[in-house]
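Note that this complex is displayed minus one protein chain, with the remaining chains in position.
== subunit A ==
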């Protein structure tokens, strides 16, 4: 397949061995998540090992589109392995980051990197084109993520364009090496340590930074001077221009109304107004048309977007009457220490609630010495993070993550029941809500983490909700939205009906199945960025229809020369979803575990639990008496019994065993995964035929 470099780098840290895998061996999976899961399946004999185990394998995979002009798909990296973050089970899962890493890895000649074993002493890995070496990381251990990268640049950044005079054979580059590194949080093996790259790109949720810390791998650096062959270069440029001209924000056009997600939003909008404005530019990942991030005059908050840009806002605002630099400084702390901002975003409100109730503090039942008088200042975040990293006092408990800390304190049952502990899926921080945006919740609980896929969330929830809250009409009416969504989601043609009745229906099972398949392939394997895709609704077109499903295969085929239809991608996505399901089954998954945090069944979104995420109205499309309309659905809970019936509907749709939730041999063989069925069978995990 064009777009591939042909080689995957394989690093055995235990024996300090460097070898390669031919990409062609895994070509059928295309890239990213598909390849990562397939490689993990092949290399890890015992899938039930823990996250902090030498046998855990971490893959960091690119895509055929990385390094090309594919808009918002040219430099994301999919990270997989067994994660220490989920509660109570350490599931095999995924994370992803943007920036320059994936593109540079390919220019160096690799489609991905597989990390095995555990080094005896801290190492970093230096890749300059086909030269790969293990380096001593003792001088980097303890450094923040920014310092680490600068230190490595000072060692290998000098062979670039500006210095070399003999680039004849290997070429030259003006670019800095692209480095993925861990910070002190990863070194300390806390359960939510991130992998960081450049200033603000993080694979946060999943805690893979701490797995690298356990493996004694501080950083991996790529510098490449090569090039990527495309099947049809001219078509690639034309596909890019088509997408840009028709669907992207054009600088001469009016600023589009209505938000920050989707293909067509404006440059620099990714900080979600979480930072005060000043002198700033927009900044983006390699090849991105959207460029969602910013860099600032004092460099504070550089490249931070989404959760790390806003996680401290409300405290900052409460302390200062408005958003100040403290929010940006807090973001920098998470980026530099290499700690997942999402865990803090729900964790700090949890601690605050316990503190306010007198439960947590110097005199409370949970002893904690935190500078509450500094809440709202970045110093509070700094003090908290330091305690966690040093496992100092309450930090010892928190290093295990907030749900495990609550369990240790004997508070888990009580706090999860009323939502004080807002960690809704597998111990991941409540993000979007299973009670309202059910596809988010269902996808998360059927998987292994908070999905963090905004495909339906943006058009179905934010689009009408933001517009109504702003006193305006939604960008498009509910009927048109439903029509566009049905057209854009072949072959399932899903009906986005979020009414109380429909959320337990076969329609919703179809929608969730489509979503699992779309994201596993088009997003996590081809790696179209979640911040730009899907594009069901686009404010830049006359009729507000988006580029999904035409755009994804058009760009992909131009680069790869494959003759892939959108539906082929959904099919392959479903195959990957089945493979993941088999891995979870081998890890011990059973349908009975697929239950939301208790508050999901007992408390409505509307009641405004402080640490359980977005509160307020949730206007979403519903179909009532055959008519589509938007309705506030925040005043509901998930009905446990109906949800369990729905699970059966879903398993049957996927041809999984309704008793256990395990994939059947039929389901696996239909996806050409007979070898996977054999392994399930060998472990007594293959459902008996009825």
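Heads up, the rule we're going with is that a residue touches a chain if its C-beta (ideal position, glycine included) is under 8 Å from a C-beta of that chain, and two chains touch if they have at least 3 such contacts; residues count from 1.
Please note the rule applied: contacts and distances are computed from a predicted model.
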item: Omitted chain, identified by the protein name its UniProt record gives, among "Tryptophan synthase alpha chain", "4Fe-4S ferredoxin iron-sulfur binding domain protein", "Phenylalanine--tRNA ligase beta subunit" or "Methanol corrinoid protein"; value: "4Fe-4S ferredoxin iron-sulfur binding domain protein"
item: Candidate in contact with the missing chain, chosen from A:8, A:115, A:212 or A:228; value: A:228
item: Full-complex contact with the absent chain, from A:142, A:171 or A:617; value: A:171
item: Which residue of A:135, A:198 or A:437 touches the chain not shown here; value: A:198
item: Given A:237, A:374 or A:417, the one touching the chain that is not displayed; value: A:237
item: Positions on subunit A contacted by the hidden chain, ascending; value: 67-69, 74, 100, 103, 107, 146, 149-150, 161-163, 165, 167-176, 198-200, 224-230, 233-234, 236-238, 240-241, 244, 248, 251-252, 255, 266-269, 273, 277-291, 294-299, 302-303
